[in-house]
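First the structure, then my questions, so here it is.
Here the complex is missing a single protein chain, while all its other protein chains stay put.
Entry: subunit A
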Amino acid sequence: MAAPFTLRKIGVPPNSANLTEARRRVFDFFRASCRSIPTVMDIYNLQDVVAPSQLRFAISAQIRNNAHITDPKVIDLLLFKGMEELTDIVDHAKQRHHIIGQYVVGEGLVQNTGSKDQGKSDFLKNFYTSNYF
C-alpha cells in the first residue's frame, strides 16, 4: 500500500480559466476527499456507523447537487467552500455528531434537499408530509 494520504493545504489558487479546468478541479477535489475518508473514519470512530462507500456517496451527492452550474467562478467558490469544509473535518475541528448528522444518510438524518425534491411544488412537499396543510 502507498503511504497514507495527507491533505496538503495550498493557498488560494487563481481562478480557473474555463469550464474544463473547473471540472478538473472538481474531480481533484473529489479524489482528495475520498482519499481522506479512512482518516476521517479513524478520527471520529465511524467504523460501526457507516461504510466508506456511503460517505463517498454522500460527497458525490453534494457535488451532483450543483452539477447544473456552468460559471467557472461560481464553481471555484463552491470548491473553496468545499475545501474549507474538508480541511475542518480532517483537522478534527468538528465532532462526531456533526459528521453523523450532516453526512451519514439515514432515516431523515440528512435532509434530502437534493435533486429528488427540487423541482416539486409546495403542494407536493406538503402532501408527502401529511394530510393536513
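We take it that contacts are C-beta pairs under 8 Å (C-beta built on N, C-alpha and C of every residue); 3 or more make two chains touch, one makes a residue touch a chain; residues count from 1.
As a convention for this text, contacts and distances are computed from a predicted model.
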item: "NADH dehydrogenase [ubiquinone] iron-sulfur protein 1, mitochondrial", "Phospholipid:diacylglycerol acyltransferase", "IBH1-like N-terminal domain-containing protein" or "Protein YIPF3" - which is the UniProt name of the missing chain; value: "NADH dehydrogenase [ubiquinone] iron-sulfur protein 1, mitochondrial"
item: Selected from A:N18, A:T70 or A:S121 as touching the chain missing from the view; value: A:S121
item: Subunit A residues that touch the omitted chain in the full complex; value: 120-124, 127-128, 131
